[in-house]
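As you look at this complex, bear in mind that one protein chain is not there, while each of the others sits in place.
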Amino acid sequence: MNSEQLLASIQAKFPELQAIPKVQGQVRGDELYLAVPPEKLTELCRFLRFDPPLAFDFLSFVTSVDWKDRFEVVYYLVSTLHKHKLVLKVNLSDRANPEVPSVTEIWAAADWQEREIFDLMGIRFGGHYNLRRILLPEDWEGYPLRKDYVPKPDRYD
Amino acid sequence: MNSTTVPKTAAEVFPQKPPEKGMFISLGPQHPSTHGVLRVAITVDGENVTSAQPDIGYLHRATEKLAEKRTYPQIIVLTDRLDYLAAMTNNWSFCLAVEKMLGVQIPERAEYIRIIVGELQRIASHCVFLGTYGIDIGAFTPFLVAFGRERERILDLFEEICGARLTYNYIRIGGVMADTPVGWEKKVRDFVKEMWGHITEYDTLLTYNPIFMDRTKNIGTMTPEMAIAWGVTGPNLRATGFRADVRKDDPYGLYSKMKFDIPIGKQGDCWERYWVRISEMRESLKMIEQCLDMIQPGEWMAKLPKVYRVPVGEGYGHLEAPRGDLGFYIVSDGSPSPYRMHIRAPSFINLQALQQLIVGWKVADVIAILGSVDIVLGEVDR
Amino acid sequence: MSHLPSLVFYAMSAALILTAIGVVTMRSVFYSAVSLVAALTVVAGLFLLYGADFLGAAQVLVYIGGIMIIMLFVVMLSQRPHDSMERQTNDQWFRALCLALVIGISLVRGFRIFINQMVSTVVPVPTSASLGRLLLGDMLLPFETVSLILLAALVGAVLFGQDKKS
Partner (left out) sequence: MFELGPALSHLFQVMRSFATSHGVSPVLAILISKIIQTNIIILLVSLVPMLLVYAERKVSAFMQARLGPMNVGPWGIFQTLADGIKLMFKEDVVPSGADWWVHFMAPVVAVAPVFVCYAPVPFGQGLTPVDLNTGVLFILSVSGISTIGILLGGWGSGNKYSMLGGLRAAAQLVSFEIPRVLSVVPVLMWYGSMSLRTIALAQQGRWFNIIPKWFIFYPVIGQVAFIVFLISSVAETNRTPFDIPEAESELVAGFHTEFGGMKFALFFLAEYAYVFLASAMATALFLGGGDGFLLPNGIIPSWIWFLLKTFAIVFLFLWFRWTYPRLRVDRLMQFCWKFLMPWSFVNIALAGALVLVRMR
């Protein structure tokens, strides 16, 4: 399926979802970019994963971007069967308490990647079974990948 | 593969509470078989492992944060230090993402050189795997043969083209750092010729050794469904019988011109994970030979301005690194350094499957399974 | 110089008694087991001293090389941290002491009576060949019976030790 067909088959189920249009002068991949509100994420992912014509069974990576006024969680999905790709983007405008539902129930691969985002970006994943810091020590203060992170001087500074 | 089958989710595999019954063993962070500073917290009931929780982060260097403060060419240095056993493919993967965003055309000679060094790097990396896996199983000689003889030869070749033996910084945005020295291609050809014999030697020494097969056959089996659900890529995924390789599925560079097979296993046990890597070394040799036949003199670097700005937007470049699907996701705001860089590290994602992979096996098999997944902690912790 | 064998004998006997006392008085099970190993080694030495070389070697091979290692194995598997807290005696210590005294006195008296005849029958010749002839000649029936009983015990132990589930 190409991007238009993908969009059509997703919009057949979720008519309110819109593709992110490509802005003139910006570079971007050929994949279909889809903006998803956080409350729709679980439902959409379940559909994407288990709907046979879509069958996005491979979650390549999950990451997050701090846009200063909002957080953006990026899901890169691949179907190993149909070889099509899809990028989901979830915008979180609540900077103080960003939270998205966890997709570990659908893709086990999200397990550590969500923990890593929680660890470094401070985004909570609701329903994650083991949401702890993974790379940093348990008692670390702050989330280093945020743009407003100020490192605390340690004994080496 | 039937993609509609429900995979085991993480929550199913690893319930909220660790089991109360059984003994707790902390494997690492200082242990001969964890290949770096990894700690695996294992609970065992008798001889059977009931839960395994890898504990990582001992080598975390915040590469993604550092990248936000450096210019693009300066980041290549950082990528060397991720998977330090395969720095060439790390360089390449990062450059791939940036080149995609810049839209530069890479000279043909540079593409061939990239394939040659990339595949040499794959062989070198698998040599390290072979050696260390041999040590995990108790055979010492393969290590010194594969690590100390063949890998050294490859490092010598790399040293000639870039001056470094571990952190190369050779593949640059737009091409490669320098052309190959005079006579280098001949040396590579000689090495490839020799290497065919050496791989046969590994087969007699380790691959088909009855004790080795006894230790690794039918141990730590992984189904394709499970591997896909956990996001496992690379030789670990192919060993399950699933034919997936970025070089074929999403060809980059000149891989579409290359003739090679993707070796796959049947049941994804430790021995097949090992065997897939050995077979991959042969395929790499084939590709190097093809490249050496096709390579022509010419430019090795695209025409790029001294100072360039990556346009606003985002790009994702990924390739088949020795340990799996290595990707760089770059978000640019038009400034000289990336706004955000994310690394899809195959070791990191493969390692999380260990939580399910080890469970149910005997304690003695843990080492065999851990070694066969082949992780590099520099890439896991980044 | 002719006193050398008896000197060695007394030294060994003293060591044997000391280690045997150690077996029953040590608080840690592991220490008891180790003193038992020492005691059995000394017994083997006593056998060797009187020319029973086969018996001595068999003593070491079977008791130390086999049984004691298994016992230490079990002790190591079931080591308890409260060993040092436990009392070494129980309520019956007085009765046990009486019994031990009775047996000790009768042993000493018995040896006093038979000692002369026993010493004269000791033949310091290689014993292994004659032992073999004895076992497979005159003593064949008892030997085979004992081995049969041991086999039965072995099978029984396996049967009882088997997991109910499997």
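So that you can tell them apart, the chains are marked A, B and C in the order they are listed, and the count of residues begins at 1 in each.
Everything below uses one rule, namely that a residue touches a chain if its C-beta (ideal position, glycine included) is under 8 Å from a C-beta of that chain, and two chains touch if they have at least 3 such contacts.
All of these numbers come straight from a predicted model, not from anything done at the bench.
Contacts of the undisplayed chain with the visible chains, over the whole complex, involve B, C. Touch with the chain that is not drawn comes from one residue among B:45, B:214 or B:333, which is B:214. Although one chain is not displayed, chain B still touches it through residues 25, 31-33, 134-141, 144-145, 148-149, 205-206, 209, 211-212, 214-215, 362, 364-365, 367, 371. One chain of the complex is left out; on chain C, the residues touching it are 1, 30, 34, 37, 41, 53-54, 57-61, 64-66, 68-70, 72-73, 76-77, 79, 126, 128.
Here is the rule we use: only the chains that are shown with their structure count from here on.
Taken chain by chain, the contacts fit none of the simple shapes, being neither an open path, a ring, a star, nor a full set of pairwise contacts. Look at where the CA atoms of chain B average out and do the same for chain C: the two points lie 61 Å apart. Distance between chain A and chain C, defined via averaged C-alpha coordinates, is recorded as 73 Å.
Spacing of chain A relative to chain B, judged by their CA centroids, is 24 angstrom.
Residues of chain A that touch chain B in their complex: 25-29, 50, 52, 55, 57-61, 63, 65-66, 74, 76, 79-81, 83, 104-113, 116, 120, 129-130, 133-137, 144-145. Within the complex, the chain B residues that touch chain A are 1, 3-4, 6-11, 13-16, 56-57, 60, 62, 64-65, 100-101, 103, 228-231, 242, 244, 249, 310-316, 318, 325, 327, 329, 331-332, 339-340, 342, 344, 348-349, 351-353, 355-356, 381-382.
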